[in-house]
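The complex appears here minus one protein chain, its other protein chains still in place.
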Amino acid sequence: MVGGGPGAFSSDPEKSRHMGTELGLYPARVYGSYAEMAAAEAELPPDRRIEAVAVVTPNDLHHPVAMAFLEAGIHVICDKPLTTRLEDAEELCREVAQRDLVFCVTHNYSGYPMVKEARERVRAGELGELRKIVVEYSQGWLSTLLEAEDHKQASWRADPERAGVSSALGDIGSHAHHLARYVTGLGMTELFADLGTLVDGRVLEDDATVLIRYQGGVRGVLMASQISAGERNHLRLRVYGSEGGLDWCQERPDRLRLVRPDGTELVLHDGADGLSNRAIAHQRLPGGHPEGFIEAFANLYRNVAATIDARAGRSQPGPFDDDFPTVQDGARGVFFIGRAVESGKAGSWLAANYEPPG
Amino acid sequence: MVGGGPGAFSSDPEKSRHMGTELGLYPARVYGSYAEMAAAEAELPPDRRIEAVAVVTPNDLHHPVAMAFLEAGIHVICDKPLTTRLEDAEELCREVAQRDLVFCVTHNYSGYPMVKEARERVRAGELGELRKIVVEYSQGWLSTLLEAEDHKQASWRADPERAGVSSALGDIGSHAHHLARYVTGLGMTELFADLGTLVDGRVLEDDATVLIRYQGGVRGVLMASQISAGERNHLRLRVYGSEGGLDWCQERPDRLRLVRPDGTELVLHDGADGLSNRAIAHQRLPGGHPEGFIEAFANLYRNVAATIDARAGRSQPGPFDDDFPTVQDGARGVFFIGRAVESGKAGSWLAANYEPPG
Amino acid sequence: MVGGGPGAFSSDPEKSRHMGTELGLYPARVYGSYAEMAAAEAELPPDRRIEAVAVVTPNDLHHPVAMAFLEAGIHVICDKPLTTRLEDAEELCREVAQRDLVFCVTHNYSGYPMVKEARERVRAGELGELRKIVVEYSQGWLSTLLEAEDHKQASWRADPERAGVSSALGDIGSHAHHLARYVTGLGMTELFADLGTLVDGRVLEDDATVLIRYQGGVRGVLMASQISAGERNHLRLRVYGSEGGLDWCQERPDRLRLVRPDGTELVLHDGADGLSNRAIAHQRLPGGHPEGFIEAFANLYRNVAATIDARAGRSQPGPFDDDFPTVQDGARGVFFIGRAVESGKAGSWLAANYEPPG
Partner (left out) sequence: MVGGGPGAFSSDPEKSRHMGTELGLYPARVYGSYAEMAAAEAELPPDRRIEAVAVVTPNDLHHPVAMAFLEAGIHVICDKPLTTRLEDAEELCREVAQRDLVFCVTHNYSGYPMVKEARERVRAGELGELRKIVVEYSQGWLSTLLEAEDHKQASWRADPERAGVSSALGDIGSHAHHLARYVTGLGMTELFADLGTLVDGRVLEDDATVLIRYQGGVRGVLMASQISAGERNHLRLRVYGSEGGLDWCQERPDRLRLVRPDGTELVLHDGADGLSNRAIAHQRLPGGHPEGFIEAFANLYRNVAATIDARAGRSQPGPFDDDFPTVQDGARGVFFIGRAVESGKAGSWLAANYEPPG
């Protein structure tokens, strides 16, 4: 079968074309570079050109690639962290605002229905006045010096040239940071970070704990670790307020535990009655039919698509079209990473309030 | 029924005698004060006097009460934290050493068989080189200003005069601190603390996170919270090394999770084959017959009793007689609390290596 | 130390005295046989004789031993199954009734607070009209022919002379049967059993499933297995009604799951607010401090003791004194075992309504 969208798959034109063929794409729209692709697609008539592009390169390329497509008037869906430098992130924010384009940063864990339920319940005040946030993202895959073994994923993530100033915070801490904000709506005011490199020979940090003061004096503890041997992809968020707490874990994503001061737990499941409209809108199946990582990720794409459709007048706007992480969320993540690295170096609390442009 | 040991149950002689009667004790050995009790018991012939006393008063009384009994030559089992001031703790250490008495501080959570199994496996190198310790003790019972409501337990624990400089760290953080050391054998070298008082009107901290650097560069995160509404008694220890991790939780104490770099989990249970002799020696029942808090606490008492018996020549020493927290463990806890409070005030890392006298 | 109550510990007088010495009992009250013990204790003045005896022999001795003590006017606490023959069980029922003595059969799993909570909620109608009961007791310890290896527990349990007509149903199925009745209050009307002996060389059944029709048409499935290799002591009860279901598992006894038609779960824990008075009366510790097998078992003894005290006028009756399994419950268990064995042989449904005498 030949079909599918256009693409550029390598900085090496030969490799890019080879991959395009493997994927079964029309050869004419497999490009030798992202720049070629952005230029060529911009030339096509509106009904034939791509409307949006997904940027899934190493971190250092996010900015130039995204800029190229934004300048071509093409919407962008981009991996996290948004950029390796805050000024690049802010440039993207301004560009998106000026051109009125759609830009999504794939903090995909916010796509789970039960995360959305958590958000709605926190924001409706079900936990009372918020007091404490504990968010943890533990992995063990970098427990050995994998980057020295020609491991594709490890080698660029551990390389400051391509990954930026951080490994654990950049790769997974930024997801944890976004998740806490997505659910609680709170911005940071101060932070203190402890960054460690626990595997000999590694350049960037592979373990980090960040103490956070959120708006309103809410206490936060954010842990990101790539050397917690035996952990797979353990992203977990807990939020405690004056009236109770909640607990969500990505490795069992279809449930949300509400712990209550009376000593009981209420466990919500995908498909339960009484869930918020936001959660319901992001489920596909009845209760007891597990949805997973792919469906959560797809929820971001679907909302981006709905937003583009509605802006183009092809469909009515829906109530949750804009429920995806934006370029500004991306900039907040870049700020968080940089400020945490600074605090770790300084060994002191730093101010951490930040509002991106655009 | 009338029987049981002697005791002093209040600083008010009248109340003490009333309680003694309620407990069915011989009136002649219900004393009007701890001082009277220590003096009177010391006068009794060796075969009639008490051999050991349990001190279960508010924190500020631990030191004078324990000193009184030590001076009377009586072994002591004392609540934690050992004292409200480090110099008092050190005085106890010296007194115990000089008089060659037995002194146990009731960090009772180290009495669980699966905690002992964790200790043996860590120390045998099953996790490889240690890298990270995450220990958490979350409760929610102080989510309201309970101490203003004439609540017996809350009122003294929230009162600096009786509890000392700390609430969350003193009452539960000290357990977490001991548990991590008991399992890993590691001492601290530095710490950084963030202490918060999240309920209006409270004097002491009710939420604390302490970042710890252990010997050998091992990273530690210790969380103690009394305002995590909905949590009951959530003490959980995780230790990660180069070869895997372990996870133990007090609310499900009869199992020990070993998470492994190959992506599997091995779950050990009380009564399983292949457990260490130390774990086996602290179990009473076959697998699948849950043992709980009382049995774990009793393990401390049993070991203290065995130690006293063996010292007195009444029985052969057993291999795990001395497996209980000592007066020096108590002093380490007091040091930890004080240093964490200092760090919290200073907002900076402080040296935290410490070895008690005796 | 020398003390403790009297006892007879073997059918061999020599062994009995040896065991009594080991336990540190007064030699004068360590008897050479149960008959000697019953006779001798009956001769003692009321304030010196035992009030109650615990019968923890193999099954075939329950009847003669219990009869001997009942005839001596002594209350009895007896292991299950009550007897190996129904007529013996009924004789005990009549004897207990005539002499107005206290008789407890140690279906100890009914002593857990959360089982009591289940009972109260079912009986208060929280699940609506009952429809289905699934009760399972799975163990794996008889997966090999342990009785051929001189294993003390296995050898008598597998021997029809001492265990009776059944192994799996007698030893553990009878607990499951009692638990279902204790919680729901329902009697059986019919049953169909499938009994299997899956380990070569074994005489009695080691695996059984019994389909039960309870009063009101409620469907029941009872599974008892001793060859479910890898299972420890997996006793689990689920009850479903028109308004929801409940789920309790002995290996995690301090919680009770309520599954609800709206797709949520409510998990109750020991110590939670809103528990029934019956559950509260059988707890010792606050929430999050696990109680286990020993405490649940002790609840039976405590209630028996309270009943004896109250009958003797030594204390006021309490609301839950009589909350322990009676001799009639024991007879119901013996009936169940026998009828299930008959059904298994016949391969057909049999009537199963039964009310013991007394």
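Order as written gives the chain letters A, B and C; numbering starts at 1 within each chain.
By definition in this document, a residue touches a chain if its C-beta (ideal position, glycine included) is under 8 Å from a C-beta of that chain, and two chains touch if they have at least 3 such contacts.
Just so you know, these numbers come straight off a predicted model, no measurement behind them.
For the chain that does not appear, the touching partners among the shown chains are A, B, C. Within the whole complex, the absent chain has one touching residue among C:20, C:81, C:113 or C:140, and that is C:140. One of C:101, C:179 or C:227 touches the chain omitted from the figure, and that residue is C:227.
Of the listed positions C:49, C:85, C:132 or C:311, the one in contact with the omitted chain in the full complex is C:132. Per the touch definition above, the residue from C:259, C:275, C:296 or C:327 contacting the chain not shown is C:259. One of B:268, B:300, B:327 or B:340 touches the chain omitted from the figure, and that residue is B:268. Of the listed residues A:129, A:251 or A:355, the one in contact with the hidden chain in the full complex is A:251. Interface residues of subunit C with the unshown chain, by the touch rule above, are 127-128, 131-132, 134, 140, 143-144, 192, 194, 196, 198, 207, 209, 211, 217, 219, 221, 223, 225, 227-232, 238, 240-245, 258-261, 263, 265, 347-349.
The chain not displayed touches subunit A at residues 139, 231-234, 250-254, 269, 271, 284-295. For subunit B, the residues touching the chain absent from view are 262-269, 271-274, 287.
The working rule: only the chains that are shown with their structure count from here on.
Note on connectivity: the fewest chain-to-chain touch steps from subunit A to subunit C number 1. Taking the CA centroid of subunit B as reference, the farthest chain centroid is that of A.
Ranked by how close its mean Cα position lies to the mean of all protein Cα atoms, the top chain is B. Remark: subunit A and subunit C have CA centroids separated by 55 Å (rounded to whole angstrom). Centre-to-centre separation of subunit A and subunit B, using mean CA positions: 42 Å. Computed centre separation for the pair subunit B/subunit C is 37 angstrom, with centres defined by C-alpha atoms.
In subunit B, the positions touching at least two other chains are 231-232.
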